[in-house]
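Written out below as structure tokens is the structure these notes cover.
One protein chain omitted, others in place.
Order as written gives the chain letters A and B; numbering starts at 1 within each chain.
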């Protein structure tokens, strides 16, 4: 079992002041501190924590959308931090990202078809006709259909936009996708649809996922391994079944306790229940 | 919550429905646009519209009143006021276009660069334009005319330089706002080169703000032309522009008041129309786009 992505001692400090501006003194916050994990092909790792825990930053550091200060990131044997800008740009075909806010992750002035086809264009992967065919195929696979091709983002609902974002990320057949709270802005019913689509695509394409969420119940649905983060540091990590069933840390237990139960309170308090 | 219910079904603002929506929401701006389009047409077809040679002097027929052979009368050289007004439209609009063109060429690329690169580049460019803004406009114009020589084009290029910081600021602010949008990060994450990010993703979303600024600046340029020509820094005699007409007619104001208020009215109405159009576009463009976040 060889690791597709191996992250060691990842760290990022935000702050400092920009040159030429008359700022106050240096404000330093360690957003991510000594984070290590591996993702193997076809598996998914979840990163959970509250807002401000640094979980989204981890996702961006791994893809070098934010430059890390410390640590190594090895992707399929390639040291990502050693890559030049162009080398990194080439690598991006194999590692994609799905963002939290579906309403702002697509250029409002580009048609749905153009947005989905863009990764093919920038990596020069297909001719015009082949591109159109691939876009039509992706639209079908994410459950939208080619009638959406000529529409613009304002015409779509949040759930539909997130499907477009998934199609855009997957059209270049990547090996690895970072999903940054992809369902946090969606209704619960639509969230279930998007998660269903993601798990289905994952098994069809053998994707490795880094799934970032604040919702522990989603971790159980989608992930194999989990990292629990608090204030930039990993407080607990391991297989999902281990961490959720037998949490070692107080913080993990707090997070677990906060997940709302679908059993109506009146029933829970009326009769004693066995713990679920 | 973002209920589709809160937006009327027809509000999908794309395509033809968008123009109709604009006309309904901003009737004044739409009217201004039609008026300005007519003014531009008048400038283009000046030779057809004008009843006389605008520069032909008829010293026997000085300061004629309204009507008759000369629709708006004649000026103190006996030139046809209507024809001069029509040809003056041409000169004034051209001069305004020069000014705004210069400021767009200077302000927009630098604004894009500053907004995109941030950091040192942004800081340096911002200080330069701050400095430019602190120089009194009229003095800068006079200096440039003194260096480059007189003539309306030079004067208006100077005006363009004065406007440039406005374009820089608007473009920079709009670019910074767009740079904060997730779709920019998304375009980088799929592997777009920086040039593509700027041209395909930033530019199209910055253009509306620049259009608004262009409209407003054109209005200011028209009045700038009038001021410069009034001071004798603009067109050289005998060429007519609204500003030069206003300037010459000031001397005969008591005898022939129509010669003052006709170019005055043109300047006033065109400046107002550009401003109304700009404001209308601003409202229309600000209200579309983000409507899913409530």
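General remarks:
Simple rule for what comes next: contacts are C-beta pairs under 8 Å (C-beta built on N, C-alpha and C of every residue); 3 or more make two chains touch, one makes a residue touch a chain.
Simple rule for what comes next: contacts and distances are computed from a predicted model.
A chain of the complex is left out here; the name its UniProt entry carries, from "ABC transporter ATP-binding protein", "Peptidase", "MutS domain V" or "phosphoenolpyruvate--glycerone phosphotransferase", is "ABC transporter ATP-binding protein".
Of the options A:154, A:190, A:208 or A:227, the residue whose C-beta touches the omitted chain is A:190.
By the touch definition given at the top, chain A reaches the unshown chain through residues 50-51, 157-160, 187-193, 195-196, 199, 214-218, 220-221, 244, 254-267, 273-274, 276.
Here, only the chains that are shown with their structure count from here on.
Between chain A and chain B the centroid-to-centroid distance comes to 46 Å (mean Cα coordinates, whole Å). Residues 18-21, 63, 65, 89-90, 92-93, 96-97, 99-101, 103-110, 118-119, 122-123, 152, 154-155, 157-158, 165, 168-169, 172 of chain A are the ones that touch chain B when the two sit in their complex.
If you check the complex, the residues on chain B that touch chain A are 2, 4, 12-14, 118-120, 123-124, 127, 181-183, 185-193, 196, 200-201, 204-205, 288-293.
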